[in-house]
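Missing here: one protein chain of the complex. Every other protein chain is in place.
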Amino acid sequence: MSAEPAVAERADAAAMAVEGPGAGRRRARRDLVGLAVLIAAVVVFPLVAEGQVVFVGVFAGMFALAALGLSLLMGLAGQISLGQAGFLAIGAYTSAVLTTRYEVNSLLAAVVAVAVAVAAAFAVGIPILRLRGHYLALATLGFGIIVAVVANQWEFLGGQSGIFGIGDVAFNGRTYDEPGEQFYLLWATVIVALVLARNLARGRVGRALGAVHDSEVAAETLGIDTFRLRLQVFVLSAALAGIAGTGYAHVVGVVNAQSASFQLSVELLLMAVVGGLGSVWGAILGAVFVEGLGEALTTFIPRVIPGASGEYQLIGFGLLLTLSVIFLPGGFVQAGRRLSGLGGRRSAGATVPGPGPASSGGAVAVREQGAAVEPLLPREGRPPPGTVVLRVTGLERHFGGVRAVDGVDLEVRTGEIVALIGPNGAGKTTLFNVVSGVLPPTAGTVEVGGRPVSSAARPPRPHTVAAAGAARTFQNLQIFTSMTVAGNVAVGRHLRSRGGIVAGALAFPARREERAIDAEARRLAGLLGLDDVVDTRAADLPFGRQRLVEVARALAAEPDRLLLDEPMAGLAAAERADLAHLLRRRRAGGMAILRGEHDMEAGMARADRGGVLDDGHRIALGPPSAIADDPAVIAAYLGTDDDTALPPPRTASGTTADGTTAGGATAAGATAAGPAPGGAPAGGTTAGGATAAGEADRRGDGGGRA
Amino acid sequence: MIDLLQLVVAGLSTGAAYGLVGVGFVAIHSVTGIINLAQGEFAMVAGFVAIALLGAGFPLAAAAVAAVVTVAVLAGVIERVAVAPAAGSSAVVYIMLTLGVSTTLKATALLVAGPQPRALPAFTPGVLDLGGVQVRPQDLWILVATVIAAAALYVFLERTTTGRAFRACAEQPVAARLVGISPSRMSTLSWVLAGIVGAVAGVVSSPVFQTDWNIGLFLGLKGFVAASMGGLASIPAAILGGLLLGVVERLVAGYISSGLQDAVAFFLLIILLVARPSGVFGRTGAVARV
Partner (left out) sequence: MTTLLRRPLVVLLLALALVAAGCAEAEDGGDAAAGGGGGETASDAASAPAGDTVSEAPATEEGPIRIGAVLDITGPGANLGGPERDTLELLVEQLNAEGGIDGREVELDIRDNQSREDEAATQLTSLLQEDVDIILGASRTGPSLAMRPIAEQAEIPMISLSANLSIIEGSEWVFKTAQNDSVVVQRLLEWMEAQGHETLGLARDASAFGEGVADIFREVSGNPDIVLVEERFATDATDFTAQMINLRDAGADVNVIWGIPPAAATATQAYRQLGIETPLLHSHGIGNPAFLEVAGDAAEGIVFPIGRLLVADELDPADPQTEVIQEFVTAYEERYGARPSTFAGHAWDGFTLAVQAIDEVGTDPAAIRDYLETAELVGMSGVFRMTPEDHSGLGPDALVFATVRDGQFALADEQPGS
C-alpha cells in the first residue's frame, strides 16, 4: 500500500510552485527555450507535412486547448471533469449558430462562444463544485450527457443531425480555408493560451491551487476561498474548451451532439493525463501524442486484424490510460524530468538530513536569547495592547451525542499568550477547529475583532475567519506536501497579496508582487531557522521542522491572532526554546496568541494566562501560578477524581471530525497520541485521518461535500 | 390506465437491469471507496460471452452461467492487475484507472465481436397478456434474476463468515483490519461480486437491450444513478433506485418526449448529488451498510 500515485500525480504541480529565485529563473529559461522550439516546430510543420497530416495537427491543436483547461483543473485544482466535451460543444454550437444563422463574423462569434461557455460553467459550477472527488466527476459526466441530449432534442440546434455548412474562419476579408492556415491560427492560439496558463500556474493563483490540492483545510485557514478559486479554474477550463469548440465548428464544418460525447471527454482527459496533469506543457504533448496515436492506430490495426472496423483506436487509448495511471502517473512531463535527472531530486530530498533539530535552529535561538525581547513584525493599525481580539462565548460542539466542547468562554487580548491546556481528548483541537471556522459550532459564538465570525446560525468559512485576521497551525500537520518550504510560507502571504487570474496570466503586473512574496517567505523561514532547507520539499523535512514551517506559514499571513495547536509537539528542546522566544517577540509586536498544549508544565511556562480544558469544559482560567494550584486541574491531570481513564468516550465516536486521531475509531488511536514528543501519529502530514470534517472524501455518507 | 401499466412494466424490467448494475457499484464502493466506471462493461462482456457460447452450440443456460463465471474471474483479475497496484490513490486516480479499463474492454469487444449489435434470444418466447398489459416473458426473467441475485448476495453477506468479514470491511475498516481481515482480499472479492451481478444483468437484459460494444456506457451510467439513490451504500436501495429510474424514464418517454428519457437520469443524478449525496433512500450521517 503506497500513496505513490496520488503523490506523484501532484509532483508536477509541486514543481510549479514557487521555488527559490534561482530555480525560478532556470525554470523560466527552460520554458523560453521550450517555447522557442515549439514555435519553430509549429512554423515548420505545415511546410514539410502533407495535407492529411497537417489536418491531424489541426485537431491536435484544437484538442490541446481543451486539454490544457482540463490539465489546469485536474492538476492544479485536483478536480476531475468528465464533461469537458460539454463545454466544447457549447462553444461549437454557439459559433455554428451565430455564423450560419446570423452571419456573424467568425471572430466575434468566437468571443461570444467563449462567453457562453463561461456563463454555462458558472451556472453548472456553482452547484456542482460543492461536490468532491468522484461525485464531482460523475456530476460533470452527467452535465456532458445533458448537453448532448439537449443538442439532440432542440430543433433550433438542428436535432440529431446538428448544424452543418459552417464556413471556414474568415476575418479581415480573408478566408482561412487551407489546413495549413487553420493550423497556424489554432496553434497560435494554443501558444498564447500556453503562455498565459503557464504564468498563471507559476504565480499566486497557481500556488493557492496547489495548496488547495494538498490540504484544503490549511489553504482555507490561510484565507484562500477554495470554492471561489475552484470555480474560477473550472470556468477558465470551460473557456478554453469553448475556444476549442469554436475551432471545431469551423474546422469540421458540422456540429452535432457528438461534439459533447463522453468519448470525446475521455479523449481530452487522456490527453491531460498522458501529458502530465497540471503541466501546461503536458497538455500540449498529450494532445499531440493522442491524436498522433489515434491516427497511427487507425492505419495500423486493420493491417494486423483484417476486417477490424470501428473506433478500434480506443483500445490504444484505454490501455494507455490504464498503464499511464499505474506506471507514469506524472505523465510525459514527469518522465522527461526523471530522464533529465530532475526526478532524482525528489528521492534525494527525502534523504537530505534536515540539520538536526538542535543544530542550526538552536544556534539562532542562542544568539537571540541574550538580546532583549525585541518586538517582531509590528504592524500599523493593530488594536492597542489589551484589546480583546478573540472572544468565544458559550461555545459548544457536539458529535452525535458526544459534547466535545461544552460551553467554553474565552477571551484573548492583544499582546498576550494564552495557553489552552488539557489532556488528550479534552476538546482542544475541536475548539481550535471551531474557532478557526473549520467546524461550525453547535451553539455559541466566536467573535474576531468584535465581529461575530461563527455561530450555529451562521456557519463559518475558514477563509473568512482568516480574512478577519486569524491564522492557525494544526496539531496533525497540514503541510502542503508538494511544495518547498518557501512555497509553503508563500501561501501564507495569500491574503497579503492580490494578483488574480488575469494579472497572474499576464505575468507582468504580478511579477513584482511575486518577488516580494518570495523574499518575505524566505525571511520568515529564516526567522524560524529554516534557511538551510528553504528550497527543500516541505514533506521531506523531519517532523519537528515541518511544524516550524506551519508556524512560519501562519506568521506570513501577519495575523492579529495566532492560534497554535500543540506547536511544541515533536520539537527538540532547543527548537522549543527558539520558538518560545519567537512567540514572545511576536507578542511584543502586538499579536494575540492562543496556544494549545497537552503538557501542563510546558504550556504554562511560557504563557501569560492559562485555561484548562477537560472533557469539553473549561475548568480553570487565570495566571499560570493560580492554575497550577487549582484543585479541579489537579484532579483532571492526576486523576485523583473518578475519571482516571484518559480517553473519554468521545474518541470512540468514530468521527474523524475531531481531527485528533487518524481513523479515530479505536482506543488504540487515542493512546498513540500520547504526551511524548512526536506522539501524534507518524506521517501526520499526509494522514488520511487527519483531515478535518468535510474535507475528507469519505464514502457512503455526506462526507463528499464541504 | 392500461398505457400507464404498460409503461410501468417496461420501466420495471429496464429498471431492474439498472438496479443490478447499480448493486455492482455498491459492492465495490462500499468496501474500497472506488467508483468502478467499468461496471457497465461487465454486463457487456457477459452478453458477448453468452452469445458466443450459444453460437458455439452450448445450451442457453450453460452459456449464461459460463458467461457469469467468466466475467467474475475477469473482474477479479482486473482488480489484481490494474486496481491493486494503485492502492491508496485518490478518487481521481481511480476514476481515470477504471475509465481506462472500461475503454480497453469496450475496444476489445469491438475488435473481437465487431460493431454490430447482437442479442441472446428471449429465454422464453411469446408474449403474456395480463389483463390488457402485454408482458414479455423476458421482462419477468430480468425481474426474477434481479431478485435472485440480490437475495443471494444478501444471504451471502448476512449468513456466511466471508460475507460478514466483507461487511465488516465496509463498515469498520480499521476494526476489520485489527481482527485480521485482509482488506486486499476483500477488495478482490468485492470486484468479483460486482462482476457477477453485472454479468447477470448483461445476460438477462441482452434479449431486450441487445448487446453491443458500447452498451456498457449506457448501462453503467444508469446503474450508477440507481446506486446513487441509495448513496452508493445499500443494495436494496440500489435496486429500488434502479426500478424507480426505469419507471420514471418510461413515463417521461410516454407522456413527455421519448428523446428526453436519457436526460432524466442525469438531471436526477446531479440534483441528487448536490442536494442529497446520501441518497433518496439513504439516511444522512448513518453508518454505511451493505
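Miscellaneous remarks
Here the chain labels run A and B in written order, and each chain numbers its own residues starting at 1.
Convention: a residue touches a chain if its C-beta (ideal position, glycine included) is under 8 Å from a C-beta of that chain, and two chains touch if they have at least 3 such contacts.
Keep in mind that what you see is a predicted model, and the values were worked out from it rather than measured.
Of the chains displayed, those contacted by the omitted chain across the entire assembly are A, B.
Only one residue from A:P179, A:G223 or A:P460 touches the chain missing from this view: A:P179. Across B:F209, B:F224 or B:F266, the residue that sits in touch with the chain not pictured is B:F209. Although one chain is not shown, part of chain B still touches it, namely residues 3, 6-7, 10, 14, 110, 115-117, 119, 127, 129, 134, 136, 208-210, 250, 253-254, 257-259, 261.
Those residues of chain A that touch the chain absent from the view are 26, 29-31, 33-38, 40-41, 44-45, 48-57, 59-60, 152, 159-162, 164-165, 177, 179, 248, 251-256, 258-259, 281-282, 284-285, 288-289, 292, 295-296, 299, 309-311, 332-333, 336-337, 339-342.
The working rule: only the chains that are shown with their structure count from here on.
Centres computed as Cα averages put chain A at a distance of 35 Å from chain B.
Contact residues of chain B toward chain A in the complex are 29-30, 33, 35, 82, 85-97, 99-108, 110-111, 114-115, 172-175, 178, 213, 217, 221, 224, 228, 231-233, 257, 259-260, 262-263, 265-267, 269-270, 273-274, 277-278, 282, 284-288. Per the touch definition, chain A reaches chain B in the complex via residues 1-6, 9, 74, 78, 80, 82, 127-128, 130-135, 137-139, 141-143, 145-146, 149-150, 152-153, 262, 266, 269, 273, 301, 305, 307-323, 325-326, 329, 654, 663, 665-666, 668-669, 697, 699-702, 704-705.
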